[in-house]
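First the structure, which I've put down as structure tokens, then a few questions once you've had a look.
Note that one protein chain is taken out, while the other chains of the complex remain in position.
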């Protein structure tokens, strides 16, 4: 067996630092909320729709902020208004949105009645989400589990209907997971666009309707193929929990959900991101959705050998944040990437060592392995064999999810043909080298073993430093990816608030209880 | 280290059977000669040229056969005629060819004078060959040795001048060895075409002039690149020793020279082939030319898993035939191929086991590893990654010469672009995985180890059977590649004769002496 | 919800219906620089392409450069107007075929096969004829109602016809794998002309096969059927059996 010989105590030590880092932020996660968290609650009441392109959940939360009553939480206000007006949640929201209803003008209803109503509504939505979870589980039961490594491909035409055609074609070729890439920088929108969309830019907007359309397409083709085809999209950005909820409702199966991506790569305020990811991941956990982290991003800007330890460190931090939200090991897709300059002698051994380290650190988690992108050139033939080598590492080091590389990576978002060939590439390599690794022992004093140990050591020392000085401080010094972010800077900073004594988030409470979180 | 754990006594046993098979044919190698061997001697006297497309060496030997005096050997008759007529060797040959000279009509000259003249002429030609050998050695001294695995590519335009352009381009991309593929079925011609040629069919004729033109081109580009570029062509067929001599004269560096290819795959008489390969290999050995065997051919017609042992058995027989001719281990390019159906699960492990077995059996010889061809389809992308996997096996199992696969294998003989991409493929894989294998131990009870042992066992038992019943008998039963050949059938059977008491081959005698052969 | 494809005007598809996007790779005797790149672009322009993107170029030495490009064509094809001749007999497995002939023909069929003229690629014809077969289909040799002769490689047209007459064959199978300079067309034409001039054309069912053979091409060349890449013994066997049973 190809197994790293690494001192377990070093792993434990590194993991402990990560745990300390996350534990020291409990104050934030417990005492604060954000605009998008409140919008999520609004959505969980079943409220949807948009007026002049602005989603109703945004209008509702804007109203509560204007009236300076958001610190009690949206749940309370909606329930109170429903009881006071005898309208449905949707009607209440529409009235608010049309400026016809001022929630603070209504009489406060008895607490008991409010709680009862909220309980009912919570129950209803959570039951729907649980039903979706059950549906997925049944399908996997019926058709068998996802293969390993799973084949993950993206569609990104900008038009959800073209996307569906491409996704179905990919499923027929052997794809297990379809990711609909979002339109450029959707993560910076402080709302989730509404409805079916056909004009995206470098990707297709993540909307609830688009989720539904794609889900339906994949269910159709999956039933035909007797394979359950998973669907994924991105939670990251200024709307993490809202998108998580949309995914839960429309039965996405996997979601990209990184605790720090927004901070580092999108300049979103750190408190905002950490808060949002906390609730969004809890929703993912509750819905049985597998999350995936975005460590590959470090390597698109930094050198993949020199900064390999930042990937490891980030993985361990992401892991701890995930546990706090109730994500199970089996649903924790730990990100990493094959991004070393292919001209480097023995770059394959480096990649192998890095990939093996991820498997070793998270043996029970379905790692998400990202393909060569940075060193992809317009030489489609070269890129195609780089992808084959990438697929081989994955098969040999037992990765969970293989995000297939496209031979046209340096040219355009994938064409139908590019994707089909990428799947053929993976199928060929996975099958031809299926049990290849089983023939070997990894030598403890080998380059690969020593390299993995070095990366772990560097990550361990880095995490020690961060845990000593605190995550905020480290980020403000640019310790992560050489990017400096401050506690009070960044996008969405206005969207956080301290909860009042009588703040109320019934969904989080229910989820916490069911997920056994304190 | 990736090393097979195999009982050495099994290897010794198999090798011994092969030795017995070859030893039992000494009567043939010692007592017989052939038309092409005699034409070779004519050529070694420096005789060249053609009349109405028929090479003068053929006309001379035809004459000796007509006159029924060939059993004394061409050397005697040419020397005798030279002394009797006072003409040069070339002049004598031309007179004979023009029908103006009947060698039997001349007086027999004194033995002492004949021997003296022959000695002088032999000395002259062998000195030229030795000078070519020395030249090559000096170049390798100056520029450094060929890399391992060496990059071997073919050119096959049919036009020697197009070939040169393609070869030089390939050298610039990184090729170490250029093979000029012969025009279809040249091996069935009982003469070697004359002069520069521009119209070949699926390849370019092997002629001495073409050898010279290509050699010059490669020397030019090699000096420019500070790398010695090796040249290779095929000896196999009805003219093995003649082509070997042309290669020695024009400084080819490698020659495809299989002891049994002609018999099995071209239906050339078995005695003829075995005789011819014996002398041709001796010439190769004398000229310091590396030979390569053609075991890949078995797998283009038979199943590469089922019939893997035929490759191993043939390798061991080819090895013994090579030793008998004075070929050194370091100049013995043992053939094998990557031809397993890529759809087979774990086909990569099978290929790996087979390749490793070849390395293990011939650790000091520069094995020649052939690419996927049979399972290549018009899907150039798929073939390109099959070639990458093939290159990886080579790098990991330490092969000597890598005959690069072309992504257009199933379509056409290689285009300029195909070859450049193939070289890029090999360079990338060799470099990215340079020391990858050094990280691992091969487990003795692994699939790969057991598979290699199985193939060896099958080969051993097969060789035992052949050594018991004799090579001729085995071939007549179709034991090799399911192809049946009889001792008295096949092409070129008329071209063998028993030497008389006073038969004389001064070149073979000198070579044997210098090569320490008895 | 599906894309709205007009079958009378189909165009290449990259990622948007009718975008016409295609991939190109070729070498030019041009320098590996902006000038060469422009030459590559102009070439594609003259082919009527637009949105030309030279994605990559690389110096091949000796004055040549390799280009990889993507571009859009505006050309479309009317799929509804395309009718190609294909062998359309249903395909029977071996046992089925044996039984079918028992019941519908009642005689054995004699088949002679060869890879003709300069071509020595026997794997294809062997795949069709030999006992062992190919990809889990036994060869014609194993069929109960066929008598087969596989003459192997580089058989001249004369020899093949001679043998067919000698064994009183019903069917002649010809394989052609090498296609360089259209040698396969030449060889196949030679055989059929020879058969005609000897008055043998209608005595046999003439069937050819090989990686670049199509039924359409075979008919054009005067054969009764043609089989390309990936055809199986079952395809040919079925065609033969139906032919004789129906003729009877």
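Letters A, B and C mark the chains in the order given here, with residues in each chain numbered from 1 onward.
Quick note on the criterion: a contact is a pair of C-beta atoms (placed from the backbone, for glycine too) under 8 Å apart; a residue touches a chain by one contact, two chains touch by 3 or more.
Nothing here was measured: the structure is a model prediction, and the numbers come from that model.
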Chain not shown, its touching partners among those shown = A, B, C
Note = The one residue from B:341, B:379 or B:454 touching the chain left out of view is B:379
Message = Considering the whole complex, not just the chains shown, which residues of chain B touch the missing one?
response = 156-157, 159, 161-162, 164-166, 213, 217, 377-381, 408, 410-417
Request  = Touching the hidden chain in the full complex, which residues of chain C are there? Just list them.
outcome  = 2-3, 5, 7, 10-14, 17, 21-30, 33-35, 37-39, 42-43, 46-48, 53, 62-64, 73, 75-77, 79, 82-84, 86, 212, 214-216
Ask   = Which chain A residues touch the hidden chain?
value = 165, 168-169, 171-173, 184-185, 201-202, 300-301, 374, 377-378, 410, 412-413, 415-417, 420-421
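Following the convention adopted for this analysis, only the chains that are shown with their structure count from here on.
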Query = How many angstrom between the C-alpha centroids of chain B and chain A?
reply = 60
Task = Please compute the C-alpha centroid of chain A, do the same for chain C, then give the distance between them in whole Å.
result = 50
Message = Taking the mean of the C-alpha atoms as each chain's centre, how many Å separate chain B from chain C?
response = 34
Request  = Give me the residues of chain A that touch two or more other chains.
outcome  = 379, 381
Note = In chain C, the residues touching two or more other chains are 25, 58
